[in-house]
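Of the protein chains in this complex, one is absent; all others appear in place.
Labels run A and B following the written order; every chain starts at residue 1.
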Amino acid sequence: MSARYGFVIDLDRCTGCGACMVACAAENNVPPAAPRATPRTGLTPMLVRKVSNGMDGIARREVFIPIACMHCGNETPCVSVCPQQAVEVDKATGIVMQMPQRCLGCRYCMTACPYHARYFNWWDPAWPTGMEKSLNPAVAVRMRGVVEKCNMCHGRLHSAMEKAAAAGRREIDPADYVPACAEACPTGAITFGNLADDKDPVSHAAHSPDAFRLLAKLDTEPKVYFKSQQAWVRGLADRESDRPSEVQNG
Amino acid sequence: MKLSRRDLLFGGAGALAGLVLTPVPWKLLSDVSIWTQNFPWIPQPAHGPVDTKFSTCTLCEGGCGLRVRMAAGCPVGVAGVRNHPLTRGALCPLAFAAHQLNWHPRRLREVRHNGRPASWSEAQAAFEKACGEGPIGIVDGRPGRAASTVFTAFTQKHHGSYQSVLSVESQALAPYADWSGLPVSSLGYDLENARTIVSFGAPVLDGWGTPGRFTRLWSEHAGGAADPQLRLIHIDPSFSRTAARAWRWVPICEGSEAQLAAGVARVLLEERLVSAKGPMPRLTLEDAAAQTDLSTEAIRDLAHTMVEHQPVVVIAADGNPSIAALNVLLGAVGAPGGIVRKRADSHPQASAAPAPSSLRALLVDSTVPWEFVTPASTEVFRFAAWDGGGESAGWLLPAPGFQEELTDVPTPSTSAREMYAVAANLVTPPAEIQSATQFLRQIDATLPEVEKVIHARCEEIFHAREGTVYGEHSVDVATVDTAAHLEEQLRQGAVWLGDSPVSAKFRCELKEWPTENRVSQGTSWASTWIPPVFPALATKLYQESTLRELPAWRLA
Partner (left out) sequence: MKRNILTFGIGMALALSIGWIAFPHVLYVRQQQPLEFRHKTHSEKSGLTQCDSCHVVGADGEFSGIAGVETCAGCHADKVGTTKAEATLVDLYVKPSRQTPWLVYSRQPANVWFSHAIHARRAGLACQDCHGSMGETDQARVYEQDRISGYSRDISGHSMSGLFRAPHDGMKMSDCEDCHHRRNVQVGCLGCHK
């Protein structure tokens, strides 16, 4: 079983609601913000950013871009810099698996990641008293001093594998493995599937003319594709585009 | 024998050499490294049997289906229900962290009176005393529930008054109720059959109505396409999320929605774009343009575009009658794709709101938002699961939280079809918790029990033999064998949906165009989700990113 799991995110459908961000945090036992956390020091393995076309009035267009680990498949930057081998590209699934327990917190990978998709635990995770009973047993809790990122909801992959094994199957049922962000999206903008499977609709969508990847010129082969029917959005893929693109948060 | 330094040195060297040949240094190294990866103050998830339960969310009136993952008896994850007929798996962002709400720092766990700790027996005594001294009012934030039946039973027996607080979406339907004589709870929006939706500031893609219903519909039929099947026109002074995704955004001057509606109505009538002949607004097109900051051409263009793809329906953000009047003109009242009539709603309606000063005491249910203003002179018994902030005068009584009580979920106000669902208590509430209905039953044990009312309603649905039950499979009610079976399905998370809306037209009598004043019906707050409290993980949205801003009065 050699899959290449990936996403196709339809930017024309994303309304910037943030459901994916909350669902990701809940699934992966990400703690609520420490009192001193800011947008720069917070823990948001899934982060939705807002980008506009720089114009005002009725010519204004905005798009929301959900950014999480792109699970780069070629010369993965974070893997190549980690002194601890705390991250590796899983051969069977293509998932770039971060092992916080092995991490020593040098944050070299955060510098290396072209997508700024890695986050550091500046503080020990703390939940209000009793709330730790609501933690997801499928994902281990990290401590301060380590880097974490999206792992494509590996806890759900594990559950799917167990279910398949109990039923005597070698292959998982695709319906059993849907990451939290894709499941949560109320417009279905985030879709997830096996890019290596020709019959998977996500694999099809990834090859449509409207699909693009961010910073594709770096040749890291990210597994997250975006798509949009709007040309100015596709132009965001390369920062060299001559359209004004103002990256603005809020 | 005297020990010399040399002895010690050689002995020490021997000991060191020996130590290296023992497991001591290696084991210590190994164990300490394991210890550093397992600091005891890092919380660990619970171990226990994992289970999946279905239920319905009760945080707002949307009634979204929930799939709750439980481990060791505690909810550890929330997701939507794929085959839920209304939401189709979608939830609002806050629902995904709702399973943590019961441990929110603002969770109320003790009775408080005027800011100081008190006891349930004191609260009960005070309430009984108040009952004896004058009329009691009960405020219900989610009318139509089984609990509402208990409240009205109490107020009828004890000569009190029952008042319900309408959600913002309900308020928007109030004008049609006034003009047709039908109760507000019997009206809804038939969005599934509309081809043009004109939203006057209602955040239809971001927290309006039942969150997943329109987002899924829009995604399927519009989804940001240049020439979509479903056209969403959003009128808003600011470039909101709905504006960003709408097919057309019409930016108007703040507060001028009524003027725009009047201007559009004028164009529709003068250019005979609709079959209605009146009533004509008093405002001229030029004045409308001036007050909305649009050109007359833009208003004309909007009017033409609105009727291009029919059926068209207009959605107001609040109870502004001018916008409702536009729907009447467009023929969107009592027609497919517009404001429709759900089946006859037999649940008790709100009686006329009493004069506040005449009440001796007011019991405010936990479903009433914090923004509800209570009169200063009345003794207030406020039920709440979470402290919403504000003054602490009166009694603050800790109510059941998320999925902690058996309750039912009546039809959401915006739904076109009748709906009924039951939210079972998946979690046992802490000992100090009591719901308003339990409190009232302690004072008057003859009041109906919520569980029995739910049972009776399930029987009603069963005997009516209409509609469909959506559980693991969807099943026509006519084929369900017993009422008990139907109730069991509902209590395990299935949802009942009535048949499609009655196609018979109902009429709205509109003799003249409403005045263009902005009407505020009681409290009118920003309608982007009004949860009782923002879940802990909502910090992802407003503190650890700049995706959203927390409303100022919600800074917690």
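As a convention for this text, a residue touches a chain if its C-beta (ideal position, glycine included) is under 8 Å from a C-beta of that chain, and two chains touch if they have at least 3 such contacts.
On a predicted model such as this, the values are computed, not experimentally measured, just so you know.
Trainee: By the document's own contact criterion, which visible chains does the hidden chain reach in the full complex?
Mentor: When the entire complex is considered, the left-out chain reaches A, B.
Trainee: Looking at A:Met55, A:Ala92 or A:Ala216, which residue reaches the missing chain?
Mentor: If we include the chain that is not displayed, A:Ala92 is the one touching it.
Trainee: Specify the residue from the set A:Ala25, A:Val141 or A:Val224 that touches the hidden chain.
Mentor: A:Val141
Trainee: Which positions on chain A touch the chain that was left off?
Mentor: 88-93, 95, 97, 99-101, 138-141, 151, 154-155, 157-159, 161-168, 170
Trainee: List every residue of chain B that touches the chain not included in the displayed model.
Mentor: Within chain B, the residues that touch the unshown chain are 6-8, 10-19, 21-24, 27-28, 30-32, 34-35, 37-38, 44-45, 47-50.
The rule we apply is simple: only the chains that are shown with their structure count from here on.
Trainee: Using mean C-alpha positions as chain centres, tell me how far chain A is from chain B in Å, no decimals.
Mentor: 29
Trainee: Residue numbers of chain A touching chain B in their complex, please.
Mentor: 10-13, 15-19, 21-23, 25-27, 29-30, 32-33, 37-39, 41-44, 47-48, 50, 57-58, 60-64, 101, 124-137, 139, 141-143, 180, 183-189, 228-230, 249-250
Trainee: What residues on chain B touch chain A, complex-wise?
Mentor: Touch list, chain B to chain A: 37, 39, 41-48, 50, 69, 71-72, 74-80, 89-94, 96-97, 99-100, 102-105, 205-206, 211-212, 215-216, 218-219, 223-226, 239, 241-242, 244-245, 249, 251, 535-541, 543-549.
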